[in-house]
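Missing here is one protein chain; the remaining ones are kept as they sit in the complex.
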Amino acid sequence: MSLAMSEPVLSVRDLSVSFCSDTRTVHAVDHLSYDVAPGEVLAVVGESGCGKSVTAMAVMGLLPPTARIGGSIRLGGREIAGASEKELGRIRGKDIAMIFQEPMTSLNPVLTIGRQIGEVLRRHQGLSKKEARARAVELLGLVGIPAPAQRVDEYPHQLSGGMRQRVMIAIAVACDPSVLIADEPTTALDVTVQAGILEVLQSLRERLGTAIVLITHDLGVVADTADRVLVMYAGRPVEQAPVDELFAEPRHPYTHGLLGAVLRPGGEGKRRLPEIPGLVPSLDTQPEACTFAPRCAHADDRCATSRPGFKTLAPNAGAAAGAAHRAACWHPQHAPALMPTTREAGQ
Amino acid sequence: MTTALPTTPARTRSAGSGKLRALRKNRLAMTGGVIAAVFVLAALFAPLVAPYDPARPDFADALAAPGWSHWLGTDDLGRDQLSRVVYGARASMQVGVLAVALAFVVGVPLGLLAGYYGKFTDSVVSRLTDTMLAFPFLVLAVGLAAVLGPSLTNATIAIGISQIPAVIRITRAETLRLRHVDYVAAAVANGGGDATVLFRHILPGATSALTVQATVGIPAAIIGEALLSFLGLGVQPPEASLGVMLSGAQSFLAPAPWMAVFPGLAVVAATLAFNLLGDGLRDVLDPRGATR
Partner (left out) sequence: MSLSLKTARPVPVRLSPMTSYLLTRIRQSLITLVLVSMVVFAGIRALPGDPALALAGEERSPAALAAIRADYGLDDNIAVQYGRFIGHAITGDLGTSSRTGLPVADAITAALPVTLELAALSLLLAVVVGIGAGIVAAVRRGRPEEWLANALALLGLSVPTFWLGMVLVLGFAIALPVFSASGYVPFAADPPDNLRRMVLPAVVLGSGLAAVVMRQTRAAMLDSLSADYVRTARAKGLSRREVIGTHALRNSLVTVVTVLGLQLGHLISGAVVTEQIFVLPGFGKLTIDAVFTRDYATLQGVVLCTSAAYILINLLVDVAYSLIDPRIRLGGAR
């Protein structure tokens, strides 16, 4: 846990995101805070719509103009929340980069992959066309694409999904960013290809010391890759802990529910998040309550009327440096208990 | 949609009335609809609306500027422009409706056949469509007028024929799409005859796209009529038509600009109205925008 001792490279404080339309306001993220240390892999876990992707887009400054952002986002000690598009243009792709969920559509179909990698180099490192191309070939090799010298002149439609995601990674790491956000990087890919992509991410982290924020709902991926885990529910953080500790001793009932599916033997194929009975509530409906209460087996009156804080639990080894075990629950659990009813969510 | 609470299914209203409501909310489309309705009414009741006999010359009052007795002025023969515009609108609407009807009567069955049977039928129909599309509209119309002789009926036929390929293409595309939709596949599996499947199941599904095509076809036919008559290939001079009026106005642009302005404005208003209505319908009925 020595990594966690250094200054965080990305620090999110009290981040709130809401979307305004003419008729109503939707709160997508509510007072979320986390730190990422250099070279650390932080996994952000939760069901679809829990706000994990919105958080990533907020950090990148890629949310649509209808989004309202509150709180602070510091990258390498510099405030980037509310930065202008021009300022963000100097940071994105250079200091912080992102890989998206859809490799099939995230590359421009009418430009060669060499051009698409080269663009970011020419933009941030001022390379010439020729230098950018040479570096693009190197990068393609780095992310494990065979025959990179030929591939560099091909178009996205000539590459498989896995290959395209490797190209996206090459674009993302081209300028050696200090933080890489990977939003469900393997979800759209075959199981056999997933492992390869994760391996590339791991090796890049080791070689380049890039911190990675890995957004996923695949707990198998979390167990294999992450150093630390943040669990989100309905736009709020519910639990955060070093990965081993979270798997060994989950404290929030929701985390219990999530792990239930993984721990259950004989899960078919992919380890998806289990479907917990009930609907994910909207944040608007219960500002002063535990959002998970309607679906929680341990909920009581207090859970329905007052919101639990995101508090550090029994101190552990990393508590001092942000690796503390925290949970937002009035009744933190102790033993890994399975939820009464869980089944595979066939998304 | 204001809360995320589990509620009763929201889709209790039928899809149709929802679409009508959406169209009514579209102010531009409604404006277009109102103007189009005015045109249709003026065309239907032209003898009641027109203040004068559109064909009666009054040489004493030739080339009169717009005023109280003649709201839109008179032409070189002293005929009342307003009356002629009203009767011209009648000719326009007649061509618009009949030409589109002709295109549909021929195009829809061919499109259904091509899309449903595919293979040989499809390639014959597609090659035919290509051949028709290889003639630019006016060249086709001019050729037909040359062969058939210039008249309102022949202009209608020429315009109708020129719109057939578009109708075939749209019907064919819709048929191809609908053939694989569940309810049609089910009808086929249940042993529905070809005719039943085509007319009971596929044609109703293609209504939206065809409605949109009709609202595109009518203004195109209105412009087409004006154009052919302008060139002397449509309605023949003593009769009133917006195109004939504009053709006559050419020689009097400097002394009597109103002769060119008002019939032209009438054509613009009519086409604009149908285009607005069509845009609104397209947004409501065909959000994929596939039919263009």
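Per-chain residue numbering starts at 1, and chain names A and B are given in the order in which the chains are listed.
Here, a contact is a pair of C-beta atoms (placed from the backbone, for glycine too) under 8 Å apart; a residue touches a chain by one contact, two chains touch by 3 or more.
Treat the numbers as computed from the prediction; the structure is a model and nothing was measured.
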*Decide which residue listed in B:A145, B:V167 or B:L210 touches the omitted chain of the complex.*
B:A145
*Check the options A:Y34, A:F100 or A:F292 and report the residue that touches the missing chain.*
A:F100
_For the chain not shown, which residue from B:A22, B:L133 or B:A185 touches it across the whole complex?_
B:L133
_Contact footprint on chain B, counting only the chain that is left out_ = 120, 123-124, 127-128, 130-131, 133-139, 142-143, 145-147, 219, 223, 226-227, 230-233, 246, 249-250, 253-254, 257, 260-261, 264, 267-268, 271-272, 275-276, 279, 289
_For chain A, the residues touching the chain missing from this view_ = 60, 62, 85, 88-94, 97-98, 100, 102, 105-111, 119-120, 123-124, 155, 157-158, 168, 171
